[in-house]
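The complex appears here minus one protein chain, its other protein chains still in place.
Chains: A and B, in written order; residue numbering restarts at 1 for each.
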Amino acid sequence: MQTYAQTNILDAVRKVIGDQRPEACYQCMKCTSGCPAAKVSDYRPHMMVILTKAGLAEEVMQSGIIWACSMCLKCKEYCPQDVAPFDVVTALKNVAISRGYKPPEMLVGMANNVLDYGYIIDKPMTITTTEFEEVSRDTLGLPKLAHPKDMEKFRRIASSFGYRRLS
Amino acid sequence: MKMYLYLGCTTPAKQYAYELSLRAVFPRLGIELVDMPDSNCCGTPLMGVNRFYNVYAPARLMAIAEAGGLDIVAPCNGCHLALSEAAFMLRERRHLLEQVNSLLKEEGLKYTGKVKVYHPVEVLYGLVGVEKISSAISNKLPPLKFACHPGCHLVRPSHIGRPEKRDGKLKLEALTEAIGLQTRDHPEKYECCGAAMIPYSTDAAIKTVAMRIKRFVEGGFDGVTTLCPYCFDMIDGKQDAAKTITGDRSLSIPTFYYTQLLGLAMGISERELGLNLNMSPVGSVLEKLRR
Partner (left out) sequence: MVEEPKVGVYVCHCGVNIAGVVNVKAVVEYASTLPNVVVAKDYPFMCSDPGQNLIIEDIKTKGLNRIVVASCSPRMHEPTFRKALERAGLNPYLLEMANIREHCSWVHEKQPQEATEKAKELVEAAVAKARMLKPIETVKMPVVKRALVIGGGIAGIRAALDIANSGFEVYLVEKRPSIGGNMARLDKTFPTLDCSQCILTPLMVEVAQHPNIKLLTYSEVQSIDGSVGNFTVKILKKPRYVNEDLCTGCGICEQKCPYTVPSEFNLGLGKRKVIYFEFPQAVPLKPVIDRDNCVYFKRGTCRACERFCPAKAIDFNQQPKEITINVGAIVLATGYGLYDVKTKMPEYRYGLSKNVITGLELERLTSATGPTKGAILRPSDNREPKNVAIILCVGSRDEKHLDYCCRVGCVAGIKHAYYIVSHIPDAKVTICYTDIRAFGKGYEDFYGRIRSLDNVQFIRGRPMEIFEDANGSLYFDVFDQNTNRLIRLNPDLVVLETGIVPDPSFEELAKVLKCSRGPDGFALELHPKLRPTETSVDGVFIAGVVQGPKDIPDTVAQAGAAASSAIALLARGEVESVPNVASVNQDLCSGCGVCEVVCPYTAIVLEARNGGRVAKVEATKCKGCGACAAACPSGAMTQLGFEDKQLIPQIEVLARGR
């Protein structure tokens, strides 16, 4: 039987920076009604909020459904109680990572690339044009991209606020 | 006028058409684009990984720009949002500002909030102006019907102030009309392209953009235009995938960056504007525009 026991998730969510107010939600369903992710997956922002409020969010962190959010910010824009489901779920994602839950594989790569190169993509891609030509940043004569001058320092500073390599 | 060009991650790594067309068009309108000496990801795709990075990284970028004495133009909606929202939060929360500046200090940087961050839509509409654009173009385009897709982050969250409003005509629509094209309202104009769902489920993301493309097709538009590399990547680049996943063969529509269309109206070559990089079937429209 589930109890409203795991309130430490609620505290953890509150500690993440952002405008989240899960306690204010009165479950009007407006967020889920307009949510693009809800239309194409089982993601339900109103559920994310009420589970967080009730301290029962462990399950959704585990299932990974929290990563389905499309970041459209409609829920934040229209929420009548300024709960901002988006902020709650983003905080929940941060908490999930801190508790060792893995995000989608692609994000792992992106997150680590930032620590290595400063960007989510390690190097500019080679694209095929409609005339079947292969082009890349260099061949198009675009200037070299600047990176953080001191990547070591960059990594250290990132680490200081909890942003570490994901495995 | 000189501005730092903050490209983010996606544009310089794969959305070359955007960068090419920007670099072609802006100088001809009096905006000199200066490359940033030091740059990093703004953090928007990684908000779920580390929310604080999404405040620190924009502050770092704006501090670098401040050190260089120029304002920033950020062509990606996500980047523009990251920078704008970070600026908003740093204005509102003193404690956060101190925290961020103590980190920036290690690199000899400081954030004071002086730097202004623009999106190309704001530069073109606000700084250059629709009138100047109308008079700067040599080849006014024929009045083809175009749908404008601003993208979520250009419109929301409105309480921090965004370049576009959900009400009345878009600045992007005014700009599109300034070069001779026609715009029309269409449902789901402010809806999401689905890009951020790609890491979670490509299927879900494609189904989402498919809904947008369906509305463009139903509206009888000749083409779509946008000014965000993510939205373009989805709308222009995923049409085949959309057809496959939904089984709807009608999901096809020529998609352009507005800067590409503006460049054509200014007489710039298709090559210089990267028009050979668009994946959607732009050929038919280009023919009409060439005449």
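Note that in this section a residue touches a chain if its C-beta (ideal position, glycine included) is under 8 Å from a C-beta of that chain, and two chains touch if they have at least 3 such contacts.
Bear in mind that the values here come from a model prediction, so they are computed numbers and not experimental data.
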Review point. Taking the entire complex into account, which one of B:126, B:143, B:161 or B:220 touches the absent chain?
Key: B:220
Exercise for review: Give the residue, chosen from A:31, A:135 or A:157, that touches the chain omitted from the document.
Suggested key: A:31
Practice item. Using the definition of touch stated at the top, determine which of A:74, A:137 or A:155 touches the missing chain. Key: A:74
Check your understanding: Which of B:23, B:186, B:207 or B:238 sits in contact with the chain that's absent?
Key -> B:186
Study note, to complete from the structure: Absent-chain interface residues of chain B come out as 166-167, 186-188, 215, 218-220
Revision key, fill the gap. Contacts from chain A to the absent chain lie at residues 26-34, 38-39, 44, 46, 74, 78, 80-82
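The rule is simple: only the chains that are shown with their structure count from here on.
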Practice item. Could you give the separation in Å between the centres of chain A and chain B, each centre being the mean of its C-alpha atoms? Key: 21
Check your understanding: Where on chain B is chain A touching in the complex?
Key -> 7, 9-10, 12-14, 16, 19-20, 23, 35-41, 44-53, 55-56, 89, 96, 103, 106-107, 152-153, 156-158, 191-192, 194-201, 203-205, 207-208, 211, 274, 276-279
Review point. In their shared complex, at which residues does chain A touch chain B?
Key: 16-18, 36-37, 39-41, 64, 66-74, 76-77, 90-91, 93-94, 97, 103-107, 110-111, 114, 118-121, 123-125, 127, 129-131, 133, 135, 137, 140, 142-143, 145-150, 153-154, 157-158, 160-163, 166
